[in-house]
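Only one protein chain is missing from this complex, and each of the others stays in its spot.
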Amino acid sequence: MLHFFLKRLALAALVALTVSLISFSLLFLAGDPAIALAGEGATDADIHAIRTQYGFDRPVMEQYLFWLKNALAGDFGTSYYFKTPVINLIAEKMPTTMILGLSAISFAILLSIPLGVLAAVKPNSLFDRIALFISVIGQAIPSFWFGLILIVTFAVKLRWVPVSGSDSWQHFILPTIVLGYYATPAIMRLTRAGMLEVLRADYIRTARAKGIRPGKVLFKHALRNAVIPVVGLAAVQLGFMLGGSVIIESIFALNGAGFLAFESISRNDFPVVQALILIFSLIYVLLTLLADLLNAWLDPRIRVA
Amino acid sequence: MKHILLAAMIAHSALSITPAMASGADNNLTVAFPRELESLDAYQNSSRGGVILARHIWDGLMYRDPASGKYVGNLATEWRWVDDKTLEFNLREGVKFHNGEAFNADDVVFTMNYIADPANAVKPQRNASWIAGAEKVDDFTVRILLKEPFPAAFEYLAGPVVIYPNEYFSEVGTEGMGTAPIGTGPYKVTGQKQGERIDLKRYADYHSDSPKGKASIEEITWRFIPETNTQFAELISGGVDWIWQVPADQAERFKTLGDFVVSNESTMRIGYIGFDASDRYGDTPFDDVRVRRAVAHAIDRQGIVDSLLKGASIVVNSACFPSQFGCEQDIPTYDFNPEKARELLTEAGYADGFETPFAAYRNRDYAEVMMANLSNVGITTSLNYLKYAALRDKVQNGEIPFQFMTWGSFSINDVSAITSNFFKGGKDDYARDPQIIEWLTEADSITDAARREELYSMALKRIAEQVYWLPLFSYNTNYIYGAGLEFTPTSDEIPRFFNASWK
Partner (left out) sequence: MTEQTINAPETGGPSWAAQLRQRIFGHLGLTIGGGILTLIVLCALLAGVIAPHDPYVQELTNRFASPVWMDGGGWDHILGTDHLGRDYLSRLLYGARISLLIGIVAALISGMIGTIMGVSAGYFGGKVDAVVMFLITVRLSMPVVLVALAVVALFGGSLFVVVTVLGLLLWDRFAVVMRSCTMQIRDLDYITSAKALGCSTPRILLTEIMPNVLNSLIVVVTLEMAHAIVLEAALSFLGLGVQPPLPSWGLMISEGKDMLLFEPWLITIPGVALFTLIFAINMLGDGIRDVTAPENRN
């Protein structure tokens, strides 16, 4: 187990390193941070001075190693726009994105696992059809479109929820639904497939033959085994959601890390973009690591592989 | 499945909106701005929202009365030129900062010396780069020293140059000022949530002689809402009382909703087309003045103003905003005449037209109309629509041959804020005309108004004659707010909530 854990951890670190190198080269090769930093009305001499001061005239690899050295010490540099440490900015905005991501994945799980189970218990029933319908629709509705339509309907017309902002839990209802909806089809399909497979398995038949109550069979024996891959998928989906919350945060004026990333891209604020890409990928890597460990713990067979 | 969609589609398009109006019964006002601020520190902030907020929290030595356009005293009561590089001010007595600190000459001297020091890197530099420093004469008399004679000094002292409390600022620095600002202005900051909102409360002890007047609104909630639709939705549902910079189409619809006042005011921002006339980008057809004239004749500027900008917008011919000092209007103009454009192109050897990249960063619809106009005379454009920061970098690097951009002159009512920026040989200058550079350099460094006017006139005539720039139109701003609010928009694009009140 420990060996497995260490190996995975080393891999995770290597992945994060590679991602940061790729995004660093992309951002700093394509844009000219010196001009962005010098601001309006700067002279050529100013720009040249900044280029030297920040070391933009050095080879990219050297700049990257310098950045990496600081990043490892928790210093992601200073935002060109806010002139404050990037890490403070992110610390300030990350909680909103985290709340959104966690509530969205909870929403997705609460919606899709029961539907997936019901659909598997009675294939081709009404539930199965509803589940299929939701999953097909969910995959095909563009999120920004869905979000706008929810705002118009529930916030402007019906006034059940606030339009935008993040002051209260009510503000998170619509964004949670829009973001969570996209993880629903995949989780539901996997739950349904897993349940169908498990329900056909010998030990379930045995349990049933022994006369154990159907409810107990379903939830204690079947779901527990079917849920193993679902845990992994949910973790992966959460990672995708956090990285993909840009659009949702922009529509609902949620002042989170996703929106910060979008705005920073617009402002050529490279240190912030670079740090956010790294952090989002770190979160993803850690989540998948967590899911693997959980799977390994729940299902010892995986460790061998 | 199909039926459900169809039903949803019909239900959706038949959606009716009933506004829920804020009454203003509590005498509070919620306003929405699209972009969050880098900092509340007025000198670490160059965005429009920050400029506006600064006028509410702080005061300047002077104030430009928006109705008459005249400079009146605010923290200063009288002033005089000692020589053409020294300004002396008598200061107002009995003024207190929000924290109780008394205002006197030390605050002014401290502020001027602080912003004049390049090491403090105030944003934007142009607000302070003309100041050499300040000295105290007595407790309520100061002298401001200029580096060079600077004709627009009053404009800055009545606008972005606000006075900081020396004791408080020395204690908390720019970071403290950015989070808990203290000024003498009509409103004080009581709280903020970074990137979401700022809470303002009327300053009860605001000096009664201020030309800004006594504020009526008790509390102002200053919200940041990036999505315009979300702003509209908030306005309709009563979450916000005031929004601005609403495009003409949506403003028209708001008018039909009733319950809202839509007011329109011209702004100093103008749109223009820039050409690579001096081979900074490379060898382009725009080297030929006939091609640039053809573009001028090809674009239906009046049509764009009439159907898209509407409101107070006008077609602009001279490379400046008409109200700016020195903005000569007696210059060669180019009417909308595609036939003539084609003739000029043929003369220039482009009978079959040519292809060119075309860059823009805002108003994609205007750009699309221009592209259609150009294609009509044989110029095929491929649009490169970039974010402002990215496009500006490229323009200043000489990487863009042909672009639609805009310039707001920082609301400075003097052509030096626009013409000199683009034609004095700087990074934005794609004409690089030595004659124009010489005229503008002289005009910007003297105070003799008549001579300045003459020099700018010559430069603007030559710019128009050579079509180094194609000025397009002026922008306008639509303000939308609840019918119960008394609010007067001004052409400097600085909404003054301290002059607003509920009926």
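Letters are used for the chains, namely A and B, taken in the order the chains are written, and counting of residues starts over at 1 for each.
Rule of thumb we're sticking to: a residue touches a chain if its C-beta (ideal position, glycine included) is under 8 Å from a C-beta of that chain, and two chains touch if they have at least 3 such contacts.
Keep in mind that this is a model prediction, so the values were computed, not measured.
Note that of B:76, B:386, B:417 or B:480, the residue touching the chain absent from this view is B:386. Within the full complex, the residue among A:70, A:125 or A:139 touching the omitted chain is A:139.
The missing chain lies against chain B, touching residues 5, 9-10, 12-13, 15, 17, 228-229, 232-233, 236, 247, 249-250, 253, 303-304, 306-308, 364-365, 367-369, 371-372, 382-387, 390. Residues of chain A that touch the chain left out of view are 11, 14-16, 18-19, 22-23, 26-27, 30-31, 123-124, 136-137, 139-145, 148, 152, 156, 186, 189-190, 192-193, 196-197, 233, 236, 239, 242-244, 246-247, 250, 258, 261-262, 265-266, 273, 276-277, 280-282, 284-285, 288.
By definition in this document, only the chains that are shown with their structure count from here on.
In terms of their C-alpha centroids, the spacing between chain A and chain B amounts to 39 Å. On chain B, the positions that touch chain A within their shared complex are 1, 12, 15-17, 20, 36, 38-39, 44, 46, 123-126, 193-196, 223-227, 229-230, 233-234, 236-237, 239, 387-390, 392-393, 396-397, 427.
Taken together, the chain A residues at the contact with chain B in this complex read 31-32, 35-36, 39-42, 44, 81-83, 92-93, 133, 148-149, 151-153, 155-157, 159, 162-167, 250-253, 255, 259-260, 263, 265-268.
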